[in-house]
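Apart from one protein chain that is not included, each protein chain of the complex appears where it belongs.
Chain IDs A, B and C follow the sequence of writing; residue 1 opens each chain.
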Amino acid sequence: MAIGTYEQYHNRLLKMKPNVYLDGNQVDRSGPWMRGGLYVFKQTYDYANDPKYQDVCTATSHLNGEKISRFNHTHRSIDDLLKKQLMTRLLCHRVGGCTQRCMGVDALNALSVVTFDIDKALGTKYNERFNKYLAYCQSLDLAHNCAQTDVKGIRGLRPSEQPDPDQYVRIVEVKPDGIIVRGAKVCNSCAPYVDEIIVTPSRLMGAKEAAYAVAFALPADWDGVKIMALPGLHPRRKKLTSPASEVGDVESMTIFDDVFVPNDRIFMNGLENPGVVQYAGYLALMFAHFHRHSYTGCKTAVSEVIAAEAALVADVNGISKYDHVKEKISHIIGTAELVFAAGQASAYRAIEFPNGSWVPDEILTNAGRRLAGEEIYNEYKILADLAGGISASLPTEESYYDPKTANLVAKYTTRNPAYTAEQAHRVFRMMENKLCDPFEGCQMVAGVHGGGSPIMETITMMSRYDLEPLKDIAKYLCGINPDLPRFERATATPRAMLEKFKKIQQQTK
Amino acid sequence: MAIGTYEQYHNRLLKMKPNVYLDGNQVDRSGPWMRGGLYVFKQTYDYANDPKYQDVCTATSHLNGEKISRFNHTHRSIDDLLKKQLMTRLLCHRVGGCTQRCMGVDALNALSVVTFDIDKALGTKYNERFNKYLAYCQSLDLAHNCAQTDVKGIRGLRPSEQPDPDQYVRIVEVKPDGIIVRGAKVCNSCAPYVDEIIVTPSRLMGAKEAAYAVAFALPADWDGVKIMALPGLHPRRKKLTSPASEVGDVESMTIFDDVFVPNDRIFMNGLENPGVVQYAGYLALMFAHFHRHSYTGCKTAVSEVIAAEAALVADVNGISKYDHVKEKISHIIGTAELVFAAGQASAYRAIEFPNGSWVPDEILTNAGRRLAGEEIYNEYKILADLAGGISASLPTEESYYDPKTANLVAKYTTRNPAYTAEQAHRVFRMMENKLCDPFEGCQMVAGVHGGGSPIMETITMMSRYDLEPLKDIAKYLCGINPDLPRFERATATPRAMLEKFKKIQQQTK
Amino acid sequence: MAIGTYEQYHNRLLKMKPNVYLDGNQVDRSGPWMRGGLYVFKQTYDYANDPKYQDVCTATSHLNGEKISRFNHTHRSIDDLLKKQLMTRLLCHRVGGCTQRCMGVDALNALSVVTFDIDKALGTKYNERFNKYLAYCQSLDLAHNCAQTDVKGIRGLRPSEQPDPDQYVRIVEVKPDGIIVRGAKVCNSCAPYVDEIIVTPSRLMGAKEAAYAVAFALPADWDGVKIMALPGLHPRRKKLTSPASEVGDVESMTIFDDVFVPNDRIFMNGLENPGVVQYAGYLALMFAHFHRHSYTGCKTAVSEVIAAEAALVADVNGISKYDHVKEKISHIIGTAELVFAAGQASAYRAIEFPNGSWVPDEILTNAGRRLAGEEIYNEYKILADLAGGISASLPTEESYYDPKTANLVAKYTTRNPAYTAEQAHRVFRMMENKLCDPFEGCQMVAGVHGGGSPIMETITMMSRYDLEPLKDIAKYLCGINPDLPRFERATATPRAMLEKFKKIQQQTK
Partner (left out) sequence: MAIGTYEQYHNRLLKMKPNVYLDGNQVDRSGPWMRGGLYVFKQTYDYANDPKYQDVCTATSHLNGEKISRFNHTHRSIDDLLKKQLMTRLLCHRVGGCTQRCMGVDALNALSVVTFDIDKALGTKYNERFNKYLAYCQSLDLAHNCAQTDVKGIRGLRPSEQPDPDQYVRIVEVKPDGIIVRGAKVCNSCAPYVDEIIVTPSRLMGAKEAAYAVAFALPADWDGVKIMALPGLHPRRKKLTSPASEVGDVESMTIFDDVFVPNDRIFMNGLENPGVVQYAGYLALMFAHFHRHSYTGCKTAVSEVIAAEAALVADVNGISKYDHVKEKISHIIGTAELVFAAGQASAYRAIEFPNGSWVPDEILTNAGRRLAGEEIYNEYKILADLAGGISASLPTEESYYDPKTANLVAKYTTRNPAYTAEQAHRVFRMMENKLCDPFEGCQMVAGVHGGGSPIMETITMMSRYDLEPLKDIAKYLCGINPDLPRFERATATPRAMLEKFKKIQQQTK
């Protein structure tokens, strides 16, 4: 069995070189600023080791048949996709939000699919190399993140057109035993507490951008990797600790300051194989696609957590029975259900790819992710509405324990008598954390942008949705066309984009 | 094989007694006011007879193994539910909206489930009776509608509290060979062109409402059944006929003016079996539930048709490439995808009921139906937006053929040169029909109310959704509860409501 | 006193030449297809003659000090603007929607302002000519519409780039005594029942589009003017007549089939005075601006009428007391109040133009109009929601009078006993007309597009709103700028666009 423990994982972190930059210092991975992220990753290890949850949190490696953490598994069936969604939702319920480790599994899956397709088309050996790397990750149950979002410089310009060519991560030198890369990735969650950072392109690349068609994986403390950290934490509590107060993360701008990547860790290199350039966008989209499918699990849970907190605080406030309260909670539940159904139905429509992976439907996955992104601020609004102004004006925790004031604030905090003063305090303290807190502010922003903002999902949907068969319905109805073939939207995946792109390239040769 | 033809069906209609009341006359079923509805029902027969579509439009009777129209089938598997959804969507694409015949299949399914449960609990023989009736319907491929919505009188009062006791259909006399019923059902689509009208209660009934706990089926021209008709038609076209212009329906207030129902057509009788009173609401909800699941097929198609027409008219207007246009079309497509996914995932989560029927998940079905209902007017708004004001000011059809004006109006109607003048005319004519037409106005209203308005879905969802396990997530996160059991929302169905209701009754005895 | 009567107006119509094309016939203005529009225009004359309403419906001519209909007045003060808004709202309440005659007053006001500015800049005599024309219109209390919306051909191309140069109305020949014009205007409401049609450009014109920079006025039956009509009517009622059932209109595609315009009726001619080309867009925007300000009166009334009908039907249905019902009605009322306030505050911020006219604020006027346009379909949705499905399935009027059925349908239509059967019937009949009727379908489309669709208002707002002073607030707050001047958004008007446009032209010379 290849399921790691939190202790193993944590010990690996403690041995890493100090390449984290925080508040002006260069630090190792032992500080309390990491506690929030460690708490979350601990759940991912603990639940995989808990027999009660192994049905969803573990899988069987297709490489060697061993039982492994699902976070290191590539999906070999529809059932795998459904279970990945369930695992994500399950863990998100337990940490009240993002489970953080999904980036890794999504990047591994994208690489598995794309390296196979590249090799088949170009005769390269990336997939073999990747499978070795995957076996290594599975055997140690390593934790990954994925560094995808380039800093991008001037928005309207392509990577090769930027005045500063480093605004997208690129190869600056090719050596016999590897490459030197330079650039930076932002919004790079968890970088200080993962074992490995997987780097993928963030967009389509053209012929002039061979140096930008690059993908690789590195240990997070590798020479030249500089992690500019931003911890996200709830204020430390002295008395009222609870899961909601322990959760946190660390965001990062991860800088690749002329970093050497050895050959066995390179999964795409446009300077070595110019043919792979056209696969850069495919890889970018494939990661985004698996990641958005993960979002149909986590965003469901995020909405359910908000609905749960809304229902609980409404109860504490004694307003559960009012119609408008029920309607508002029902609205959040409806979104959660629809987003989850989108992910499930995407999985049921998944197709097998040449490498043996199963890839869910892209239109529906994007439609689900988009709904979640559009609704997230509204859901916080509903929570604020039902929680009331006290969530923004609760006396500090100490006031509830200082003998001079404890009785008074308890007396004036209690509402529905079904909840004790301490329970009411706990709920409002959680509301303060949820609604008025840097970590949760970041979660709202992540709710919009994580995996791509709603406008990106719209663009993806409309790039992949074939409007012609749809328009045929209207042409039939108004009599332009005499017949209407059965309208059956084919499963859409990034591969369709790739085929379209290749065709365009051939036509324009 | 027991698949009927349109001719057989139409001949049956022509032989019916004239019990339709229209514009002050009592008429038979041969008039042109019926053409719209007949056109739609014709499709339901034709596609079931077309080998290309029999995979979804036909099924295998569980009564005798014969191939039958799916409209007379009770769902015996998840696959049946998925195919019913597909059939509904397929036919709706072809008529540009409601396929109209789903009421029948939904009522048959509800009766199949509920009569079985009643018999098991009370030792009655309703299910046996129903199965004979079902076999009869299957053998002739009869078309049904369902008369559910009572006129309801004063909204705040229960049926038994109304000053006029006839505001809900009720039994006014029990005879040895049957019952006499009185009352009226509104919003009773298709009554003049179905073979049979199935009558079910529209709400929960209490002990004082035994006379209202009644369900039965009757031929549509039965003595005492008075159909107050309202035809819905597009204006007749002289030149530019097309499917969109042929479609129509007839709405009805169907009055039961002291109608005798023979025993073999009664499927619930609260005066004979007081125990069934508590099943009245169960039947009402079960019909609504199957019907809302059908809506996940038809509302998907309704949105897709609007998206198709929006995409086509945007093309004719030459504005397809603009971002805001794509974004608007994408919004409609997203709704269609999510509603369809809701129905599909509901089917995948279906459970088998004691009678052998499969019943989809209610929360998700309602969430899907609600989204469709909330969006429908917005979708028409988007269509109006992209079609432009010309949809409300197009010269009459004759102007396009009158030699004095034909060239001029053609010249000034053409836009994108990829479409001929006639094609542009066809498209705008369809836009006029879609946006400025009594039939489509009714379709918008039906989009809100058909199967229950969004507020009914909210009520259903919140009646069935168990908030306690959901609140447990929040209680765990804030530290009120130390553990969190796996949150797995059980499949919710009207049966859960029935069990809850029975428990309440027993406790209050 | 120069206030006309309906009889005078109607007699003028009856004398007109038959240049209306309807259903393949060329007809005069005596047919019943005009009754809806005549009913509405009758109100505009009657209320101006009713002393109780002359405070808002009449004004004092600045040309000769006579009391005139406000529909022929150019606004000489803030008070005039406020009263124009009030008059529009007042009349719209009485016809349950669009008062139809506002196009005329808005076009007259736009011409008054723009011709003055042109003359001042170019030394032409358009304003003198226009004032004579205005005096003539005031003396006879003529009714106008405005033909602005060109058919536009291929959307992406400018007028001069179209393969067919006639897709925008243009001058095809200049003669000593006038010009010959060709082209067509769509969405040209009321053309068959106005005295005069005023033609203005629909967009900015460039140097190559001198022939398109043209404005003029003609009697509606002038030679070569061909009115392709589309009547909008409620179905004729036999018993239950009421204002709501009398109202209607006629839409038109108005074709200028090589029409001669005499010099004294030309108010802009780009071939004669190339300098006016840059004023074409100014005139287009100035008409749109006055028209959108009128919309702050009529859209307020449109929303109030819907709210009124929603409140009444909720009462008939006996659901007035439910919170969700109140909330929905309150939402419509809130929109009405905000749109009206936008128009009022725009008037209070109005500025005097060189010709002595007062012009309201453009940003706010557009913000108000946009809100109304975005909400209109939603308001119909709310009405459909509260009215219930019966609005789409009400038995025909005759069923309520046919002795065979009258008692039955009355019995089953009555709900809240505070309303008689006939009153309930009246209300639901109005609901049918409102929700399921070609005329009202057109009103919904007009609610989106009339005066410019929401996207046009967004474009106008963002063209005129100076973002730099706004951004200064953010620059001050983040410390880029040390000081923050008082942020006072200047009143924005189409003139600002003109100045900007002129500056650009001079710079690029």
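The criterion applied here is as follows: a residue touches a chain if its C-beta (ideal position, glycine included) is under 8 Å from a C-beta of that chain, and two chains touch if they have at least 3 such contacts.
None of these values were measured; they are calculated from a predicted model.
Looking at the complex as a whole, the chain kept out of the display touches A, B, C. From the options A:65, A:123, A:156 or A:482, the residue with contact to the unseen chain in the full assembly is A:156. Listed residues A:446, A:461, A:478 or A:497: the one in touch with the omitted chain is A:446. Set against the missing chain, the residues A:106, A:141, A:166 or A:472 yield one that touches it, A:166. Here one chain is not drawn; of A:102, A:244, A:372 or A:435, the residue touching it is A:435. Although one chain is not displayed, subunit C still touches it through residues 52-53, 90, 93-94, 96, 240-245, 304-305, 307-309, 311-313, 315, 326-327, 329-330, 333-334, 337-338, 340-342, 344-346, 348, 363-364, 367-368, 370-371, 423, 426-427, 429-430, 455, 458, 461-462, 465, 467, 470-480, 484, 486-487. Although one chain is not drawn, its touching partners on subunit B can still be listed: residues 322-324, 327.
Listed here are the subunit A residues that touch the chain not shown: 21-26, 149, 151-156, 163-164, 166-167, 184, 186-189, 226, 228-230, 251-253, 255, 257, 317-319, 324, 376-378, 380-381, 384-385, 387-396, 398-399, 401-402, 404-405, 408-409, 411-417, 435-442, 444-446, 448-450, 453-455.
Everything that follows uses one rule, which is that only the chains that are shown with their structure count from here on.
Taken as a graph of touching chains, this assembly is fully connected, with contact between every pair of chains. Distance from subunit C peaks, on a Cα-centroid basis, for A.
Judged by shared residue numbers over all numbers used at their interface, subunit B and subunit C contact each other through mostly the same positions, with over half in common.
Subunit A maps onto subunit B through a rotation of 180 degrees [Cα fit, steps of 5, range 0 to 180]. Distance between chain centres (mean CA atoms), subunit A to subunit C: 51 Å. Subunit B and subunit C have Cα centroids lying 40 Å from one another.
Residue positions of subunit A touching 2 or more other chains, listed in rising order: 327.
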